[in-house]
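For this view, one protein chain was removed and the others were kept in their places.
By letter and in written order, the chains are A and B; residue numbering begins at 1 in each of them.
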Amino acid sequence: MTAVQDPPVAVPVAAPDVRDDVGVGVPRGRWFAALLRGRGLVGTVFVGVVVLAGLLAPVLAPYSPLQQIPGANLLPPDAAHWLGTDEVNRDVLSRVLYGTRVDLLVLVTAVPLGAVTGSLVGLLSSLSTASDVVAQRVFDILLAFPVLILGIALAAVAGPGLTTVILVIALAEIPIYGRLLRGAALRVREMPYVEAATVVGAGRWWVLRRHVLPNAIEPVGVQVTVSLAVAVFVEGAMSFIGIGIRPPDPSLGSIIADSVTALDANPGLALGPLAVVTALVLGFLLMAQALAAGRRT
Amino acid sequence: MSANVLTIRDLRVSFPGIAAVAGVDLAVRRGEVVALVGESGSGKTMIARSVLGLLPESATATGSVELAGTEVVGAGEAELDALRGTRAAMVFQEPQTALNPVRTVGWQLAEALRAHGVRSRRAARERAAELLELVGIPEPRRRLRYYPHQLSGGQKQRVVIALALSGEPDLLLADEPTTALDVTVQAQILALLADLRDRLGVAVLLVTHNMGVVAELADRVVVLHHGRIVERRAVSELFARPATDYTRDLLASVPRLAEGGVPAPRREDTGEAVLELAEVSVVYPGKRGRPALRAVHGVSLAVRPGEVVGLVGESGSGKTTVGRAAVGLVPVSAGRVRLGGRDLAALSRAELRAARRGLAMVHQDPAAALDPRFTVGESIAEPLLIHGAAVGTRVADLLTAVRLPEAYADRRPGELSGGQRQRVALARALALAPRLVIADEPTSALDVSVQADVLDLFDELRRELGFGCLFISHDLGVVDRVADRVAVLRDGELLELGSPGEVFTAPRHDYTRALLEAVPRVPVRA
Partner (left out) sequence: MLRYVASRLPSALVVLVVASILIFGLLRLVPGDPATTLAGPDASPEALGAIRSALGLDRPVWEQYLHWLGSLFTGDLGRSYLIGGSIADLVLGGLLNTVVLATAAVLLAVVIALVVGVGAVLTRSRWVDALVTGANTVALALPTFVSGVLLVLVFAVALPILPSGGVPPLGFAARPDITAQYLVLPAICLGLPVAGSITRFLVESLRTELAQPYVLTARALGVPRRRIVLFQALPAALPSMLTALGIQVGSVLGGAVLVEAIFTWPGLGSLVEQGISRRDYPVVQVLLLLSVAVFVLVQLLTDVAHAALDPRIRIGGSV
């Protein structure tokens, strides 16, 4: 079975599905080009627009996200409030823009944290059988908790908030990258060129550094885009059920949660954040698909 | 028309950018065996596939392929399905993968029979058992319930042949039917095909690159080169008086066993053994309840400086394991491995690393022998870098030594052919001027004509550089050519050890005799 597409929820498939063309790779230049064509381009554009909006939130937002405008309760979209107002008289558009900004912060901290930690653990654990067994068990335990359940557990201990969200995402990513890198390491070590090097005297570090790492980077690239999609989902879901970003700070998930009871009064309250979340998740997944397909040619 | 089972006129098959078959005319008469010979890339497989309309999606075919009166080129799927298996049937190269692993043999035969019109379960079972018996599988009724993984390689191929025969075709398209099998099994399958031709009057289009197989089975031979027919003759004529240079080259490149006489030993004994195996056993521990696998048992042999010891055996004989144990890739469960007099097991990690400077390994599979991310130059320089030696002009020198242009240093493996990659692997192996090279089937994955070149090169380099070599192969002809001494392995045990002349002309064991018998003999030119 080839390409593993990770759903924006819970646990993506574990290591056996590490691409069987690891170590028999593809020239690097072509790889990024996949993002500029077809599906990849669509995805990149979606993500790009949202990222821009988030980064420029202080410039683009007409109001402060916390500002309560007297008399503007659950107004439907109009000229003054493009997405209307919410149940405590705040401008939805501004809240969505700032919520996006926070999302970006989460993405930029949590995903690299999980990816780098997981990758290191995966690579290093592959060096000896003992560490390998221990690492695998730890991964199993982490993977036994569906992401949202893990979020609930951590929030119960550490309380809700931005750091909890980041921690949950990072912890959920660690076993994925760990397995990915470990699988890649094992595959590459079986290759004849590694055997040939070992026979001539290469040690484990040499093999890791010169052969495993370069060959394992590519599947990591694809996985990162998927992880970004998952991260958006997790932040949204956690904020949705109230264990994510704490009010009154804006977050896409909590805005959606608030909108459920006000759908007939102001659909803009729901549609705004829904559009952003969808664009981000869809965008990242399209990018992941394009990258994965690009590797195969 | 009627005398011809198959008539091909001006067939052209092309892929985007490549013309695989460039205008071929061919006819196969009832009951005759026509061999379609050529190297990989000659287009022979595409011709066979086009007979049943089984070309890959990206291929386009023009011309005429007439099978039992029906035009195949351009026919619809339904028409083709009616032809497939009933007028002509294919036998594929890899029995390991040609059968569905999760369905029983009986089920797969029943599916085939169903496609040929036999719907009733009982009738299908009867016929299936008959077919298995026809192809020489013992206890056919019992085997119907077996899954493919429970059969041996040879038996799997027999099942594939049975499937092909299920529709009672007039023509068998055999695409390298014995290449993936062990030598002894090859002989059996060839005998089966000959028997079927005699008994059933089935015509065979035999696609192969193995001239020995051609000599044994074919009536007529058609030689293909780059998608065009180069020569077509009756088989005896072709071997006696080849008309073109290309055919001559093909014939000359078949490694043959020296007939008669005991050739003089090629090396003198000088000094201490480079490699010594003393009563070595390797046991792979059982996993998940499976029993332990005894791969090698009590093998003793030595490789003297500058000597080539050929290690011969079929798959499963343990020869690869011996090679890996010799360099410490696999731990030994008993016995000693000595490299240059020093016991491998007693060395510390640093000592082992130093000792490995004098070692090198060349693998079978040129596709994976080089890291695709490294340039050719980087691959060759790797041993030097591992030991911190200066690279300087070594890479260029080595490339020249393996007769590749120096400019290749900047290329990547993906840009080279199989034979070229194997040369690079050889260059890498010689980078540190090793005293011992383990060559594990280094030419088995190469075409016959390329094999000859690589073996020549290997011989030359050995004479120049004087390294010892453990040359592992299942091909007796190849071993005969390069080895000073030969060791025969079976099921992990060493049966014979001596010079090629001794072992091949006067073997001590019946098994060795059987191995020799199984080598297809190419008639020597008159």
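Simple rule for what comes next: a residue touches a chain if its C-beta (ideal position, glycine included) is under 8 Å from a C-beta of that chain, and two chains touch if they have at least 3 such contacts.
Quick caveat, the model's predicted, so the values are computed rather than measured.
Novice: Tell me which of B:V33, B:A61, B:A89 or B:L206 is the one touching the absent chain.
Specialist: Result: among the candidates, B:A89 touches the missing chain.
Novice: Which candidate, A:L75, A:I174 or A:A270, sits in contact with the chain we can't see?
Specialist: Reading the full complex, the residue touching the unseen chain is A:A270.
Novice: Which candidate, B:V160, B:L251, B:V296 or B:L426, sits in contact with the chain we can't see?
Specialist: Considering the complete complex, B:V160 is the one touching the chain left out.
Novice: With the missing chain put back, one of B:L54, B:A243, B:A367 or B:L465 would touch it. Which one?
Specialist: Touching the chain that is not displayed is residue B:L54.
Novice: Since one chain isn't shown, list which residues of chain A touch it in the complete complex.
Specialist: 1-3, 5, 7-14, 137, 140-141, 144-149, 152-153, 155-157, 229, 232-233, 236-237, 240-243, 253, 256-257, 259-260, 263-264, 267, 270, 274, 277-278, 281-282, 285-286, 289
Novice: Mind pulling the chain B residues that touch the left-out chain?
Specialist: Interface residues of chain B facing the absent chain: 52, 54, 77, 80-86, 89-90, 92, 94, 97-103, 111-112, 114-116, 147, 149-152, 155, 160, 163-164, 166-167, 288-290.
Definition applied: only the chains that are shown with their structure count from here on.
Novice: So how far apart, in whole Å, are chain A and chain B when each is placed at the average of its C-alpha atoms?
Specialist: 47
Novice: State the interface residues of chain A toward chain B in the complex, per the touch definition above.
Specialist: On the chain A side, the touching residues are 23-25, 27, 191-203, 206, 210-211, 214-215.
Novice: In their complex, what parts of chain B are in touch with chain A?
Specialist: 327, 329, 349, 352-354, 356-357, 359-365, 367-373, 379, 382-383, 386-387, 412, 414, 425, 428-429, 431-432, 438
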